[in-house]
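A single protein chain has been omitted; all remaining protein chains appear in their positions.
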Amino acid sequence: MAAFFSPFISKPDTVAQIMLRVMLALLPGIAMYVWYFGPAILVSIALASVTALATEAAMLKLRNRPVAPFLQDNSALLTGWLLALSIPPLAPWWLIVVGTAFAISISKHLYGGLGNNPFNPAMIGFAVLIVSFPAQMTHWLTPHGLGQVELGFLDQLRYTFLGSLPPGVTLDAITMATPLDTLKTRLHLDESVKQIFDMPIYGRLAGQGSEMVSLGFLAGGLYLIAARIITWHVPVAYLGALFATAGIFHLTDPAHYVTPLFHWFSGAAMLGAFFILTDPVTSPTTNKGKLIFAAGAGLLTYLIRAFGGFPDGIAFATLLMNICVPLIVLYTQPKVFGKKHPSGKNGGAQ
Amino acid sequence: MLEALLVMSLIALALGAVLGYSAIKFRVEGNPLADKVDALLPQTQCGQCGYPGCRPYADAIVSGEADINLCPPGGEEGIQKLADLLGVEFKPFGAGAEPKPKAVAFIDENTCIGCTLCLQACPVDAIMGAAKQMHTIIASECTGCELCVAPCPVDCISMVTISENVENWKWKYPVYALKSVPPETTSRTPV
Partner (left out) sequence: MRTLFKFHGGVHPPGNKAQSTQQPTAVAPIPAKLVIPFRQHAGEAAKPVVQVGDHVLKGQLIGEPAGFISSAIHAPTSGTITAIDIQPVAHPSGLPDLCATLIPDGRDEWVERKPTDYRTLPADELRHLLRMSGIVGLGGAVFPSDVKLRPLRDHPNKDIGTLILNGAECEPWITCDDMLMRERAAEIVQGAEMLRSMLGSREVLIGIEDNKPEAIAAMRLAVADSGLPFEVVAVPTIYPGGSAKQLIRVLTGLEVPSGKLPTDIGVQCFNVATVYSAWRAVAHGEPLISRVVTVTGNVARPRNYEALIGTPLTDLIALGEPLPDTDGYIMGGPMMGTPLPSTSVPLVKAGNCIIAGSKKLFPPPPPALPCIRCTRCAQACPADLQPMDLYWFSQSKNFGQAQAFSLFDCIECGACSYVCPSHIPLVQYFRFSKSEIRMREQEKQAADRARERHEYREFRIEREKQEKAERLAAKEKAAAAAKPVEPPVVATNPDAAPENTAQMKIQAAIEHAKEQAAAIKPKNTENLSAEQLAEIAEIEARRARIRETAKSDVEPPKE
């Protein structure tokens, strides 16, 4: 009975457990990844994990904070995993290390560490990488059965760490642009959606392989909602907004705008809806705010995908909406018990 | 180049004119800053700052003649508030000016001779009594300034410290278990 004040009991949940369960929920998606693209992703995840923990420990030391409790909270690990899942699996090792280290040190700890960062660290890491190393960020692996050559696990490892490919194999032979990317380039060449979809890289819903990965993330996300780790607000609003915008454009011109389902199951939409936008620290705290935040992100994702310069828009949509969070929270305060109006209207932002 | 310079100086001139005009037009009468400073002072009226009351001290602070760390009853928090209001650095108390625990005066009714000297000294009229009658302190109005203690010719006034009891007790700031840094450095910064 070490507590000096009530309540003397508390739910056994801890931050570490919550993070761990989010990581568990990532597993179906990761399994799909391995199945369709080979085990390279596991290497990047491992690399990101080690970097994340090392950076976290170093930053805690530098900031004169206790290291043990924070290292055990799994939040750094989760950041590392999310970053690894959003960049190409065959990325050189230093890309992952730089991205993760940047995410943890600059965008998390410089803002005050766990709970205080205004921007999603994983997405900051991603944004930095895609701006600084655009070439390396396009080396996506070709799914099983589509490439001319397939690399074995050892070859993949060698490429990741040494940057060398087996003799006779070029990088182009094993990688390709993502389905979203291809779509964008081809549309610019004035091909119609139908023509493009006849290409072998497209599957039933979206990209061959990547659609299954998205399904995996969807399954994990549903588990998170069922286990009450996240609420339904963010995924529903995000996917809803994405579906609605994509749907409107698709209806106006089916030849140039793909179906909303394609948008759902390509790129990082599912990962974003259930795992990235739901990051508690950087999303609004009110339910209404969550809806606005996620819907805004859905809209932005579509706009960036359809009209922007980048093939996928999750990262920038997330970061842009992160900026708005304090304002959204301030204007979506719930009605307090016994009051007619929400509180805080006369106060400023936090 | 020249055009740009011209445009810039024109804009600067125009803005300057607007500012100057509004400074005259919206000028506030009196000295609102002194009012704000006065509002932060504890109104003990003890004169420990060297001025004959809180208001004169507030005026002196505003005119730049007095420092912000001269008011012991206001405590360090008072200095901090003044520093925030005036946008200056926090300044610790000088030696010998540290705040004392809050107290109220208490007249020993057996010894009081009813001389009214304390009555004249009290800055907030918190002493009741008349000539040759026993005096008593209205404790709820006493600011604890101690000004009545010295004039009493028979030394019957003492200061009684207000100790913590069930009625005036407050909940404490929760101890934050994760502070590995010495408390002095973190007390002002949120974790």
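Observations on the model:
Lettered A and B in written order, each chain numbered from 1.
The rule is short, and it goes like this: a contact is a pair of C-beta atoms (placed from the backbone, for glycine too) under 8 Å apart; a residue touches a chain by one contact, two chains touch by 3 or more.
Note that this is a predicted model, so its numbers are computed, not measured.
In the complete assembly, the contact with the undisplayed chain comes from A:Val281, out of A:Leu157, A:Val281 or A:Leu320. In the full complex, chain A contacts the hidden chain through residues 1-11, 13-15, 17-18, 69-70, 73, 75, 113-116, 231, 280-281, 283, 285-286, 329, 333-339, 343-344, 346-348, 350. In the full complex, chain B makes contact with the omitted chain through residues 38, 41-45, 53-55, 104, 106, 109-111, 113-117, 123-126, 132, 136-141, 143, 153-154, 160, 162-174, 176-178, 190-191.
To be clear about the criterion, only the chains that are shown with their structure count from here on.
Chain A and chain B, compared by their mean Cα positions, are separated by 54 Å.
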